[in-house]
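Yeah, one chain of the complex is gone here, protein chain that is, but the others are all in their spots.
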Amino acid sequence: METGYISAFWFVVIAAVTVPLMLGVGALLRPKGITTKKGTQAYECGEDPVGSAWVKFNIRFYVVAIIFIIFDVEIAAVLPAATLFREAVLGGQGAFVFAELFLFVALLVLGLIYCWVRGDLEWVKGVTKYAPKK
Amino acid sequence: MPANSALFAQTLTQWTQGTWLATVPLWAWALVSALIIIYMLALPFGGIATYIERKIAADMQDRIGPNRVGPFGIFQFAADAIKMISKEDYVPPGGDRFLFNIAPVLVVVGSCAGFVALPLGQYLVAGDINIGILYIMAVTTLIAPGILLGSWASENKWSLLGGLRSAAQIVSYEIPVALSMLPVILISGSLQVGEIVKQQGWNPADPIHANAHFWNVFHNPFTVIAFFILFVGGLAETNRIPFDLPEAESELVSGFNTEFSGMRFGLYALGEFVDVFVMCALVTTLYLGGWQLPFLELDKFWITLPSGLIALIHVGFFMGKTLLLVFVVMWLRWTLPRLRVDQLMGLCWKGLVPISLFNIVGTAVWMWAFKGQSMIQVLGSLFSGGSASH
Partner (left out) sequence: MSNGMKLILLIAELVTVGSALIVAINPNILYSAVFLLFAFLGVAVMYLFAGADFLAGVQIVVYVGGVTILILFAIMLTQWLYRLKLKDIGSKFVIPGVVLALGLVPFLHRGLTELGKMIQATPPEKMAEFAASPKTQAIGKALLGTHVLPFEAITILLLGALVGAVWLARPRT
């Protein structure tokens, strides 16, 4: 393992410790005995909240996340091949790697076009499209 | 120890050779570098940025802005910090205490840990990790779950709406951002940030060789577009205007951090500004040459400069470029109106993603056609070729 990850480890530890540290300092410094009075509610511009805030949302958020994951995995799959491209070009074997990259981009475009044509990227239409059937 | 890792720590070890400091182990230097960068760069930047943002906003709107605390109100951020720290620690009674506590940790870790792989100067990088770009992409993904969990734990409708929007926006714009990094990877053939910056130097003595091809943004016409897409995607990933729908104050009060108050809100805001810095620094290192000076190699200068001065100039140039981008981010806030949600999603999936895919193919074709040379190198070889034929 590279020694650079030792730095990464300390960065994560110190950043994570900073949060309770600052809140702890605040707990020591702030005046005692003054608290918001009991029965406070969620802030909804002064109105009494109606029902729970944990309501159901439209599924189009989920569709976006699904499309994202597929794209993300494809990018992760192509990264190692992309790092070889420069070497291949300078070594005169650019055509093969270029063909691979082009195929990768073409398949991504194909998936994108499918989602586009079938209207999965339409945000406003998604409201009615993904609405639950009565 | 591999030469490419923990350069910050390694430089310290070199400088301290022969003194008692040389016996200090590597992990201790790594700890020192982490403390210095987080407590002397990242968090103070987050604090001062709030003051600078208000001052810039005031200038643009022809107001005075903060002017009471210290000269030009420069200690305003310290006053804000004291106010926030001494405020009541409020957790919504209907909410989820555990998730409410854990959300700011994820946001702060996600934004601060990105600094590890950012080269501040030629030898000043906390850890020049082999997979640097992927590492920064990986740690910054912690922010989206943090925001989403924090918004859900607030038990507030505004918060949840903002959090869902934020998560959908961050994951959507992650794709154009990642795709806009690919041209740089094609050009450099490496994921290591230090290596990528080193290749963006300028070496006219060796114009055919592609090892010093000037800044990546000027490598070919497609990288110019990719640079702008990366910057725009970075704006969206850090929830900045014109993509600040998750905290759109005119419709969602304060969005995902509505129920966060006192230092918890402070940590969210700090994390956001640190994330802005990391995004701008990433754009700088990938496309604007990082610590490189334009058309000048200080190592090959006609007088030999002391290495400390060179390091200082490099850090100055890196910070200058990054802060310039940060200024543009703040400037845009008072220039552009906020997008609608459907425009936001449309811009990402129907605009930026196809264009960045086109950029990848275009960069690959350019690399193939010109043997990896940049525009400036191609022009240079044209001139030298022309003069040789005369």
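Each chain carries a letter (A and B) given by its place in the written order, and its residues are counted from 1.
The rule we apply is simple: a residue touches a chain if its C-beta (ideal position, glycine included) is under 8 Å from a C-beta of that chain, and two chains touch if they have at least 3 such contacts.
Please read these numbers as outputs of a predicted model, since none were measured by experiment.
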| item | value |
| --- | --- |
| Contact residue for the chain not shown (choose from B:160, B:212 or B:225) | B:160 |
| Identified contact with the non-displayed chain, of B:81, B:171 or B:212 | B:171 |
| Option from B:70, B:94, B:145 or B:354 whose C-beta touches the chain left out | B:145 |
| For chain B, the residues touching the chain missing from this view | 2, 27, 96, 98-99, 102, 129-131, 134-135, 137-139, 141-142, 144-145, 148-149, 152, 160, 164, 167, 171, 174, 191 |
| Hidden partner chain, residues of chain A it touches | 1-2, 5, 9, 54-59, 61-63, 65-70, 72-74, 76-77, 79-84, 96-97, 100, 103-104, 107, 110-111, 114-115, 118, 120, 129-133 |
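Everything that follows uses one rule, which is that only the chains that are shown with their structure count from here on.
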| item | value |
| --- | --- |
| Separation of mean Cα positions, chain B and chain A [Å, integer] | 17 |
| Residues of chain A touching chain B in the complex | 2-16, 18-20, 22-23, 25-27, 29-31, 34-36, 39-45, 49, 52-55, 57, 61, 64-65, 67-68, 71-72, 75, 78-79, 82-87, 89-90, 94-95, 98, 101-102, 105, 108-109, 112, 115-116, 121-124 |
| Sites on chain B touched by chain A in the complex | 1-2, 4-6, 8-9, 26-27, 30-31, 33-35, 37-39, 43, 84-90, 92-95, 104-105, 108-109, 111-113, 115-117, 126-130, 134-135, 139, 152, 154-160, 164, 167-168, 171-172, 174-175, 178-179, 182, 185-191, 210, 253, 258-259, 262-264, 266-267, 341-342, 344-346, 349-350, 353-354, 357, 360-361, 364-365, 367-368, 371-372 |
